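As you look at this complex, bear in mind that one protein chain is not there, while each of the others sits in place.
Right after this comes chain A.
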Amino acid sequence: MTEITEVPSPFCGIGTDDLAIHIDGVSLKVTANGCAVNSPAFELPIVDTAPRVAGQAVDLATAVAKAAELLRNTQQPVIGGCATDVNGMRALLALADKVGAVADTGNFNIARRNLLAMQDAGWMNTTLAEIKNRCDLLLIIGTVPEGFAPRFFERYLWTEDAMYLSDTSVREVIYLGKTPCGDASTSPSGKKAQALACADAELPDVVAVLSALIKKQPLQAQSVGGITVDDLQAVAEKLRTAKYSVVLWGAGTLAYDHAELTVQTICNIVKDINLQGTRCSGFPLGGKEGDQTANQVCGWTTGYPARVNFAKGYPEYDPFLYDSHTMLTNGEADALLWVQAFNANAKPPLTELPSIILGRSGMSFDKEPDVFIPVGTPGIDHAGHAYRLDNVVAIRLKKLRDSGLPSTAEVLHAIEQAL
């Protein structure tokens, strides 16, 4: 039995790296600084280690050969999921380049809400350490950070010290759209966050009104989405008087059509505040289990985020056309390779096409794929790199145990070689 400390997590997205983990053979137990996201993800037992072809256990070489056979001579394979580490994503893109596949990360439709806004107008954003040391006003729009990452407030707001705040409990927290979940957002001195709640469908209008107030546009309305304009005016004033406010949004919970316009409005609020004599930064909350990693690696490898098609022999980017789920549904693909090395509960898209799944051990299927290869989890079964949600920091994942499970990169390289 050994204990490893300062273990970084690829699961929570916020780059928690203070976990202590007891290791007994291949069993893991989080003994310090666990949370509802990280502890189960680390402690999940290994169930299967043998690859399967048509439901029958085979050795890795056989499974790889079968995968290569299924991909050979395809016209438009799709590679979905893309939930892996940097080396896994490198190998995935090498394979996609070779077989002319679409590579499409699992949560792209969520990330797209940010990417479309960013590619149209840009943004001014910040990272976790700046929040921790500078943020005196946190405006949270349309999401609940403590639901996304249970330790968000503990690690980044209610810290014992901050470089530029004498007392971290003076930070002000405002929820716009949602209400807090539990007391995580309540300051150590007991000050509760202000909540200005509205229905999701009203959020675009609420944000538009806030934007108009920031721009000092005249408004006729007295309230919007059940929130008074006076309350929003007070939020605008607080943004103008804060030293370093942070406007946080979560694309994942902006679950309505053209949410990118809401994101863009939020980003414009941030830019406008910066032109009014004080500082303000945006913070997109979202991206775990390899989402950012996939977009980053695809970014430097192809020039585009991770929804690209290599069918023409070079990468083409289209944030709508190359949606792997739509392509499978519409009969635009002829094979599926799906990669999910982090989450055994995730489900691949259902398809009648030849399908190859590289998944975390213990994954169950509604329909047995042609090939299933259990792969190691980055940060548990092998070392690697994963991006934190703020995109700047790549964390170095540790190998915690000898499970014998191959890495995503090893399996995908082998498939590429076997083609």
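As a convention for this text, a residue touches a chain if its C-beta (ideal position, glycine included) is under 8 Å from a C-beta of that chain, and two chains touch if they have at least 3 such contacts; residues count from 1.
One rule holds in what follows: contacts and distances are computed from a predicted model.
Peer 1: From the list "ATP-binding cassette domain-containing protein", "Formylmethanofuran dehydrogenase subunit A", "Imidazole glycerol phosphate synthase subunit HisF" or "FecR family protein", give the UniProt name belonging to the chain omitted from this structure.
Peer 2: The chain we cannot see is recorded in UniProt as "Formylmethanofuran dehydrogenase subunit A".
Peer 1: Tell me which residue among A:D24, A:D59 or A:D161 touches the hidden chain in the full complex.
Peer 2: The missing chain is touched by A:D161.
Peer 1: Looking at the full complex, which residue from A:A61, A:A129, A:A221 or A:L321 touches the chain that isn't shown here?
Peer 2: Selected residue, touching the omitted chain: A:A129.
Peer 1: With respect to the chain omitted from the figure, which of A:D18, A:D183 or A:E237 is a touching residue?
Peer 2: Within the whole complex, the residue contacting the unshown chain is A:D18.
Peer 1: Where does chain A touch the missing chain, residue by residue?
Peer 2: Residues 6, 8, 15, 17-18, 86-87, 90, 94, 97-98, 115, 118-130, 132-134, 155-156, 159-164, 243-244, 274, 277-279, 281, 295-297, 299-305, 310, 312-317, 383, 385, 391-396 of chain A touch the chain that is not shown.
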